[in-house]
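Missing here: one protein chain of the complex. Every other protein chain is in place.
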Amino acid sequence: METVAVLLLTCPDQKGLVAKISQFIYSNEGNILDLNEHVDPEEEIFSIRVAWEMKHFNIPFSDLPGTFSSLATSIGANWEIYSTGQKMRTAIFVSKYDHCLQEILWRYSIGEFPIEIPLIISNHETLQPLADRYGIPYHIFPITGDNKSTQEQKELALLEQQNIDNIILARYMQILSPMFVQKYPNKIINIHHSFLPAFRGANPYKQAYIRGVKIIGATSHYVTEELDEGPIIAQDIARISHKDSLEDLKQKGRDLERLVLARAINHHSNRRVLVRGRKTIVFE
Amino acid sequence: METVAVLLLTCPDQKGLVAKISQFIYSNEGNILDLNEHVDPEEEIFSIRVAWEMKHFNIPFSDLPGTFSSLATSIGANWEIYSTGQKMRTAIFVSKYDHCLQEILWRYSIGEFPIEIPLIISNHETLQPLADRYGIPYHIFPITGDNKSTQEQKELALLEQQNIDNIILARYMQILSPMFVQKYPNKIINIHHSFLPAFRGANPYKQAYIRGVKIIGATSHYVTEELDEGPIIAQDIARISHKDSLEDLKQKGRDLERLVLARAINHHSNRRVLVRGRKTIVFE
Amino acid sequence: METVAVLLLTCPDQKGLVAKISQFIYSNEGNILDLNEHVDPEEEIFSIRVAWEMKHFNIPFSDLPGTFSSLATSIGANWEIYSTGQKMRTAIFVSKYDHCLQEILWRYSIGEFPIEIPLIISNHETLQPLADRYGIPYHIFPITGDNKSTQEQKELALLEQQNIDNIILARYMQILSPMFVQKYPNKIINIHHSFLPAFRGANPYKQAYIRGVKIIGATSHYVTEELDEGPIIAQDIARISHKDSLEDLKQKGRDLERLVLARAINHHSNRRVLVRGRKTIVFE
Partner (left out) sequence: METVAVLLLTCPDQKGLVAKISQFIYSNEGNILDLNEHVDPEEEIFSIRVAWEMKHFNIPFSDLPGTFSSLATSIGANWEIYSTGQKMRTAIFVSKYDHCLQEILWRYSIGEFPIEIPLIISNHETLQPLADRYGIPYHIFPITGDNKSTQEQKELALLEQQNIDNIILARYMQILSPMFVQKYPNKIINIHHSFLPAFRGANPYKQAYIRGVKIIGATSHYVTEELDEGPIIAQDIARISHKDSLEDLKQKGRDLERLVLARAINHHSNRRVLVRGRKTIVFE
């Protein structure tokens, strides 16, 4: 796989944006592999994702942000440039459920995600054997009523020491503190086992069972300080009927959770997600 | 089409229920066409839908409820028996949107629903031409801030005079009063343009647009006194993305609304729905 | 709605394509509303759809093809430019089934498709009343064993006289001759009532019923000389079970056919479809 540069950019809409950006790439001998743009006609905001080959590109990746910044400034843009040569360093947080971790580690092992997983953090020892099987260090930080803040500090220290950029909550059953969340804005991906905004909070399958819905869902979103209110990355659903017990809902839900979380990780790690306010643009 | 009897019954679970009910039918020379039962293992409640041919059946339909009642009493059942020979007399309530009315009248015209539609009620004159095209009387009861109660009384009088058993709210934009709703318990079907319980109340597409969900839905349910909280009959969803404007959501939603409402009318009019508390059993 | 130009273009992949095309638009004061491109990495073919506002654009639409052609030639492109100011003149062909025609005419009447429907052609008189209701001229060309060629000549003369660019076969039950098809390459849209390539040819629901599939489908595609083998524009499916009779399959299928055909018309009439060999690129 050759190295590819990915630009994610958003700015006020104006004439010539695609021309300017593509000209920047072309004039430096870049070959565009994928370009995806969106204009929000209401808010008049332009957003773009462009990927181009770094091979034969005149500017080394290390100089790219510096070189691009004058154009970016002239159009009033928020932007980030990534190289596929730099894998996203990602930590997974889990508690006791294994299905999401299984799924992620299996896909990771066959190379589906362009990420590195240097460590797994858990508040329980339950999933240590699964982590061992894939040879990934597993760190246990038990959370009790009053040690949360201290433990989070330790976790943050570990994450920093390991240069972790992104976090996946793979059915991690603790609520992260605002302090923690603020360190990783739009970098923490959660899977919630309902079709948000329906059934926020605890026991969504039980809520769904009691309400008698005919469809259940799962939602993967970025974690913000407000519980289950962060920008949604991916959602999917499964049909249920009166025949399904609460246990059946959980079982069908497990399959949803695994797939929706995997899809979100895919989008996020391939730099296909741009967050604007409470919403995401997913350049598929 | 030959006449068929349909029994919908629910009672505390106990041994021998299927044997007793099927023996009742068999001993009277009935041939079962379709039998569908469900045991709620938690609440220990038995529910059944049985359909059998009335041809060669020993008991005329008019005597059937009387004859069946002693068995029903002995097992402590709530039950109803219907004949497909008696079409459900159904009124449709509309406001200005035509898509749901279009859909229902077209399906009605090709015989998809075992119902009769003797009248349409609206608070606007907008859809009169559509009603005319299908030759169905269209009654206008404009609703203003302070005449709702009077108008509802007139509507009820008309419904009673026309022997209406069931009501379909095909995007009727008025909230029926509790007094009205209580006259037709589990007999009024509504289509709500969201995936309930998400986005209750007004402007669900706008709510969905603002929240940035990746899937929209529609829900058909029985109307109860609590807004958008009645037992759900059918739900479906459509995928959306950041490219969809609010207008696109409404357009995609129209297709959902039409199909979900049609499905609910199908289930209801074929006597496939049994309401238990806040939930439905749909014997598909 | 303001006038928008839409360019559909395909050419061998090479550096600078987006830059050149967007620069052409920008230098003439065009504002890009939507840009969607695709590079086929295997065949090294670049494809693009760009839409920009004609308001304030320096070149009148009538001169646009002429002005653009030198750039197009220099990159070896196949291309077409459309103006949303020119509605696609479209004829609908039907036989006896009304569901697809109903659907198209209703969506047409509420402005969902940027097309004009100056006429409907049928080999039966059955749907004349439906055409009348929407005020669209309905021409009957009965087809017998030996008059097909003559009738097609008359149809073609009528289509030419009416300046028809595109044809929708809305469950038209005759096979068009190769001579006819060649006059409208990638301009005739058909709806086939199966999940192609499964169940080509006659009676696909019966074939599906006999095979015992658990899912049925519908496929909308461009008509080519080879029956049911043209480039696919849209497909969708519905779940079925052993409970569904052949009649149920047809009923569920009708809903699929309507929606899939409508989706294909939407894509095609908004100039979102680019045909490459046996496949389509649908720029959604």
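As written, the chains take the letters A, B and C, and residue 1 is the first residue of each chain.
Simple rule for what comes next: a residue touches a chain if its C-beta (ideal position, glycine included) is under 8 Å from a C-beta of that chain, and two chains touch if they have at least 3 such contacts.
A quick note: this is a predicted structure, and the numbers were derived from the prediction, not measured.
For the chain missing from the display, the contacting residue among A:112, A:165 or A:229 is A:112, taking the whole complex into account. Touching the chain that is not shown, out of A:102, A:151, A:207 or A:245: A:102 (per the contact rule at the top).
Seen across the whole complex, the unshown chain contacts chain A at 98-99, 102, 106, 110, 112, 133, 243, 251, 255, 259, 284. Hidden from this view is one chain, which touches chain B at 13, 15-20, 22-23, 25-27, 29-37, 39, 41.
Residues of chain C that touch the chain left out of view are 38, 41-42, 195-199, 210-215, 217, 231-237, 241-243, 245, 278-282, 284.
As a working rule, only the chains that are shown with their structure count from here on.
Centre-to-centre separation of chain B and chain C, using mean CA positions: 37 Å.
Residues of chain B in contact with two or more other chains: 243, 284.
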